[in-house]
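Below: one structure in structure tokens.
Note that this complex is displayed minus one protein chain, with the remaining chains in position.
Let's turn to chain A:
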Amino acid sequence: MSETNVILGVIGSDCHAVGNKIIDTVLTGEGFRVTNLGVMVSQDEFIDAAIEVGAGAILVSSIYGHGEIDCAGFRGRCIERGLEDIVLYVGGNLVIGKRDFSEVETLFKDMGYDRVFPPTVDIKSVAQSLRQDIAARQ
């Protein structure tokens, strides 16, 4: 397994394409081999790609506010399909309304995501933790 293979995509019925391209560009620049699935990606499509490329991490974006529904059950599905050790990140406008980010973070960590990011995060810092987290799992 190559430690720099990662899967990127926007989950659910979400068509926001711009942020996705920015994350792709920055992570590629940071030396990751990014398989970008684009927008409207289902959980199984993320997992299909992760298996084929032997990815160390899946990075899920959700911008349109329905992340809570789209992202639930992802960890369990990964385990069911043989990706027990994969690093799972999620970020974006994950919920609707003005909820405290720490509350959102807890919600998604409980779902099994290793890290949860607000829309304002610096992608370079994401790259740094991504490298550490993947290395720690191997």
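Here is the rule we go by: a contact is a pair of C-beta atoms (placed from the backbone, for glycine too) under 8 Å apart; a residue touches a chain by one contact, two chains touch by 3 or more; residues count from 1.
Note that in this section contacts and distances are computed from a predicted model.
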Chain excluded from display, named as in UniProt, from "Branched-chain amino acid transport protein", "ABC transporter permease", "Glutamate mutase" or "Response regulatory domain-containing protein": "Glutamate mutase"
Option from A:R33, A:R77 or A:R137 whose C-beta touches the chain left out: A:R33
On chain A, residues whose C-beta touches the chain left out of the figure: 1-2, 5, 13-15, 33, 35-36, 39-40, 45, 48-49, 51-55, 64-66
